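Only one protein chain is missing; all other protein chains are in place.
We just call them A, B and C in the order they show up, numbering each chain from 1.
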Amino acid sequence: VELNFASDNSSGVHPSVLDALHNANSGYTLGYGLDLWTLQAHQVLRKQFGADAEIYLVWSGTAANVLGIKGVLMPHQSILCAETAHLYHDETGAPEAHLHAKLVPIQTHDGKLTVEMLEPHLVFRGDIHRTDPRVVSIAQSTEYGTLYTPAEIRTLADWCHAHRMLLHLDGARIANAAAALDVPLRAITTDAGVDLLSFGGTKNGLMGAEAVLYLRPGLADHFAYLHKQGMQLSSKMRYLSAQILAYFADDLWLHNARHANAMTARLAQAVGDVPGVSLTQAVAANAIFATLPPDAITALNRHAIFHTWDPLRHEVRWMTSWQTTPAEVDAFAAKIREIVPQFAA
Amino acid sequence: VELNFASDNSSGVHPSVLDALHNANSGYTLGYGLDLWTLQAHQVLRKQFGADAEIYLVWSGTAANVLGIKGVLMPHQSILCAETAHLYHDETGAPEAHLHAKLVPIQTHDGKLTVEMLEPHLVFRGDIHRTDPRVVSIAQSTEYGTLYTPAEIRTLADWCHAHRMLLHLDGARIANAAAALDVPLRAITTDAGVDLLSFGGTKNGLMGAEAVLYLRPGLADHFAYLHKQGMQLSSKMRYLSAQILAYFADDLWLHNARHANAMTARLAQAVGDVPGVSLTQAVAANAIFATLPPDAITALNRHAIFHTWDPLRHEVRWMTSWQTTPAEVDAFAAKIREIVPQFAA
Amino acid sequence: VELNFASDNSSGVHPSVLDALHNANSGYTLGYGLDLWTLQAHQVLRKQFGADAEIYLVWSGTAANVLGIKGVLMPHQSILCAETAHLYHDETGAPEAHLHAKLVPIQTHDGKLTVEMLEPHLVFRGDIHRTDPRVVSIAQSTEYGTLYTPAEIRTLADWCHAHRMLLHLDGARIANAAAALDVPLRAITTDAGVDLLSFGGTKNGLMGAEAVLYLRPGLADHFAYLHKQGMQLSSKMRYLSAQILAYFADDLWLHNARHANAMTARLAQAVGDVPGVSLTQAVAANAIFATLPPDAITALNRHAIFHTWDPLRHEVRWMTSWQTTPAEVDAFAAKIREIVPQFAA
Partner (left out) sequence: VELNFASDNSSGVHPSVLDALHNANSGYTLGYGLDLWTLQAHQVLRKQFGADAEIYLVWSGTAANVLGIKGVLMPHQSILCAETAHLYHDETGAPEAHLHAKLVPIQTHDGKLTVEMLEPHLVFRGDIHRTDPRVVSIAQSTEYGTLYTPAEIRTLADWCHAHRMLLHLDGARIANAAAALDVPLRAITTDAGVDLLSFGGTKNGLMGAEAVLYLRPGLADHFAYLHKQGMQLSSKMRYLSAQILAYFADDLWLHNARHANAMTARLAQAVGDVPGVSLTQAVAANAIFATLPPDAITALNRHAIFHTWDPLRHEVRWMTSWQTTPAEVDAFAAKIREIVPQFAA
C-alpha cells in the first residue's frame, strides 16, 4: 500500500472529471471563456452561490485569493487574517507582490478569527500614517482543519460591513467544510454575508480549477481586466469549465468531500489514543494536527509521506482526500500505533 | 462544416494529450512539481533545448512571458519590443503590472526587430533619468505570422550580449516557426543565442501547458520563488508535465505544427489572388493577414469566425491549427472567393 | 559671466522664498501638514485654482505627476501622452514603477496632443485583453516649450469627459505658460476642464515645492493615504507651505515667469537668424530648441552649459529662468553668433 497523507493535492483527478474533459474536447470554440462550457459552469456556480455571483475561473488557489482581493483593495488598505492563513505565509509573499498592500497577521489558537481579535486593529482607523483595514480574510475549513459555524461567519460579516469592510473566504477546502457541517455551500458563504469567495476544487478531485466569486453586486466592476492581467484567463477555458460541470454533476463535490472527511475521522479514531500522539486541534474536516516525539516523525516518515507542519513544535499534519482508501487509513494507523509509542516518554 | 479561423487556441486538445492525462492519473505524488512526470518533462525539454536549460512549467503564455522576464529584470530597466508584440498590447498591461517596468514599443512593418531599429534606443544609456534597456523581446513566429531566420536571431542575440542585454523569445508559436523553417527547436533558440524562452504548447494541441526556459546558466537563481509567487506553480503539476511528455512523444509538436502551417499555405494559395483580398504580410507559418473591403468582413463573418486584427485598416487575421481540416480550408476559401469580390472596388 | 542655459532648475531660490523660510521658522507646530502655514498655502492655491481644489504639497515634480495619477488610475488602465512627455521618458520609469500601468506614447511634432491623435487609441476600448485608457496627460508648457491655448485644453478635456477619461496637466512650468498666454492660472486648468494638475514651483524660483491638485470633487478620496505612502508627506511641511505663500505673495510666480520668458525671447531674437541655428519649435515660453552642426555644439559647450536634447538630430535646448540676466543672454548670444556659423555648411 502506498501511504501518502501529505496533502489532498497529492491525489489524482476523479475519473468523472477526466471524462468531462474528453466530452469537452469537440469542435472549435472561442477562447478566453467565451464558450458554452463556461457559460454553463457560471450557471451551475450561480445556482450554488446565488444569482448575483460574478464568477471568474482561474487555475490557481493562490490566484483566486490574491486576484480576488486585488479587485477590491487599494494599496493603502490592509487585510486582517490569521497568522496561520495560507494567504499570509504559504504563498511566497504573493499577496504583497500583487496587492502591494499589508497583511496584518493575528494570533489564534485554532486558525479562527473572532470579532474580539479584530476590534483592536481599528484603533488607528483613519490615521493616514497607518494602513486602512479593508478586508478580513478567513479560511473555511481553516488551515488547521477547523470550522466556522454559519453563525460565526455571519457575525464576522456583520462586523465587517458595520465597519465598511469586506469579508473574504478562502474556500480552498470549502467542500470539506460544507460536508462536515452538513450545510449547503451558500450557507457558509452568500447566506452568511461573505462578500468574496475563493472557490476551490483542485484539492477535492479536480485537475486544476478554482474560481473567484464576488457574491454581492458592485464588487467586480474591473475584474474582467484583472483576470487577464493577472495571468489567469485561460485561452482554452472550456477545460476548466468542464471540470466545474463535472464537480457539480451528481454532487461529486459532496461525495468526494464526505469521503475525505470520513477517512480523517477514521484515522483520528484509530490513533487518537496512541501514546505520544497529541492532537493539537479538534478534528473536523479532512486533516489531523498532532505533535509527536521528534524521532517518531522520522521513523514514521519511512513508511508514509506526510508534512511536518511546525518543526519547532514537532507538529505534523495528516491529510486525507477523495482518493484515500480505508485500507490506506488502516495501514497508516497501524504504523502509527506501532511506531510512535516506542518514542513516547 | 464549422468554420473557425479565429485562433489556434479555438481548437481542442489532441487525443494523445488526453490519453497522457489519463495515464498520469494514477496514485499519489508530491505536489508542486516534485513528481516523476515533471522530472521527465524537464528531461525531455532539456533534450530539445540543451542541458543547461532551467525549466519551469506554467499554465499561461502571458505568465511565461511576464514571469520569465521578471526573473531577469529590475524595475528601472526596460524591454525593447515590436509595437505589435503580444507582450506589449495584448496582455492588458500584465508586463507593467508585474514587472513595474517600461516596455519600449518599436515600429516595424512585419513584426520583426532589427539591430538598426534597436541601436537608437541606447543613445541615452547610462542616463539615470531614463530606463536602462535590459531585454530585447522578439516573437517567433511573430504576431504577424512572419519568421526570423536562425541567423537573424543570432545577430540580435550577439548585439544584445555585446550591450549587456538579454534576448527573450516569445515562443507561443515556436513549433510553427521551427516547422516552417524546417529546423530543430534549438536552432532558433539555444543555438541562436536566445537567453530566455517562453515555450508554448497550448496553441498547438495541448490543453494548457507552457514553460519558462532559461537557456543559459545563472539566470534562474531566484525563479523557483517567483514561480510560486507568480501564481503559476501548479499543485497538481503532473497534469502539465504529462502534456509536455505527450507533446514530444512521436514528434507530436512537429506534426501538429506542420499540419497547421500546411493548412494556412493551402488557404493562402486558394485566396491569394481573390480581388479585394490584399495580403499584408508574407505567409510563412499558420496565419494570413489581409485587408478586405469593410463590408466584405461583415459578410464573411456570417459564415466563418475570424478576427479583425486592425479595425482602422480593415485588416483581418485567418489562422489555422493542428485541428483544421483541408475540407474546412476549402469551404472557407470558397466563401472568400464567393463573397469578397462582391465588395471589391 | 557664468553661462548656464541648461535648465530652469540650475538656478537658485528667489530671495523672497528664503525670507519666507526664515519667517516660518518660529516655534512648534504639528508635523505632516497640520500647521497654519499649510492651511494658508491651501487657501492661497484654492484662490488660484478654485474652491473645489484638493491640494497636497510634495517635494518632487515626478511625484506630483506619478502620485497624482495614482490616485485615479487602476493598473489595468492606461495613460495616453506625447512620446516626448517628461512623464513618459524622463522619470526612469517611475510611472510604471508606481502605477504599474501602461503609458501609451503618441508621436507629435511639437509635444502637443490633439483629439485626432487620441481617437485611434479608443478603437479597442472594452477589450479586456488591452488596457483601458483612463487618463490623458499633457504638459503646459510642453517639454518643447510650446503652449496649448485655453481652447485647445478645453477641447481635450471635453473629449476626455465624453469618454469617461480624465485630463491631467503636468504644470512643472505652468507659470511660464500662464505668463506667456497672459491668462490666469485657472484659465488653463480648472476653467479649461483639467481634472488633475501637477503644480510646479521649483523651476520658477522655489527651493523645492510642488503640489498635486485635484480640481474636481470626488477624485481625491484616498489621496491623503497615498501622500504618505508615496513618501512625499513632509514631516516639516511648513517649509514647503511657506514657499508656496511666498510664491503667490506679490505675484512672485508671475514676475519670475515673465522674466524667464522675456530672457528666452531676447535670446531667440538675437540668434534666430544665425547661420547654422535652425529652430525646431516655435519659441513661446522659456526654452529654445534648435539643431546645430554637431561640432558647433561641442565648441559652444566650452563657453556655456546647456543640454543636447536629441543627440541623433543634434538638437539642443537653451533654457532661461527667473535668475537669467540680460547680460548673460547677450553674452551667450554673442558666443552663438561667433561660434556656430564657423561650423555651418
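Assume contacts are C-beta pairs under 8 Å (C-beta built on N, C-alpha and C of every residue); 3 or more make two chains touch, one makes a residue touch a chain.
What you are looking at is a predicted structure, and each value in this text was computed from that prediction instead of being measured.
Screening A:Leu3, A:Ala97 or A:Val183 against the full complex identifies A:Ala97 as the residue touching the chain left out. Among C:Thr38, C:Thr62 or C:Ser241, only C:Thr62 touches the chain left out of the display.
Looking at B:Lys47, B:His109, B:His129 or B:Arg164, the residue that reaches the missing chain in the full complex is B:His129. Considering the whole complex, the residue from A:Pro217, A:Pro311 or A:Pro326 that touches the absent chain is A:Pro311. Where subunit A meets the chain that is not shown, the touching residues are 75-76, 78, 89-93, 96-103, 105, 120, 123, 128-131, 311-312.
The chain not shown here touches subunit B at positions 32, 74-76, 100, 128-129, 131-132, 222, 224-229, 233. Residue positions on subunit C in contact with the hidden chain: 2, 4, 6-7, 9-13, 15, 18, 21-22, 24-31, 59-63, 66-67, 91-94, 97-98, 202-203, 207-208, 225, 228-236, 239, 305, 323, in rising order.
Following the convention adopted for this analysis, only the chains that are shown with their structure count from here on.
Where subunit A touches subunit B, the two copies mostly use the same residue numbers: shared numbers make up over half of all numbers in play.
Centre-to-centre spacing of subunit B and subunit C amounts to 41 Å, using the average Cα coordinate of each chain. Spacing of subunit A relative to subunit C, judged by their CA centroids, is 51 angstrom.
Per-chain Cα centroids separate subunit A from subunit B by 34 Å. Residue positions of subunit C touching 2 or more other chains, listed in rising order: 75-76, 100, 128-129, 131.
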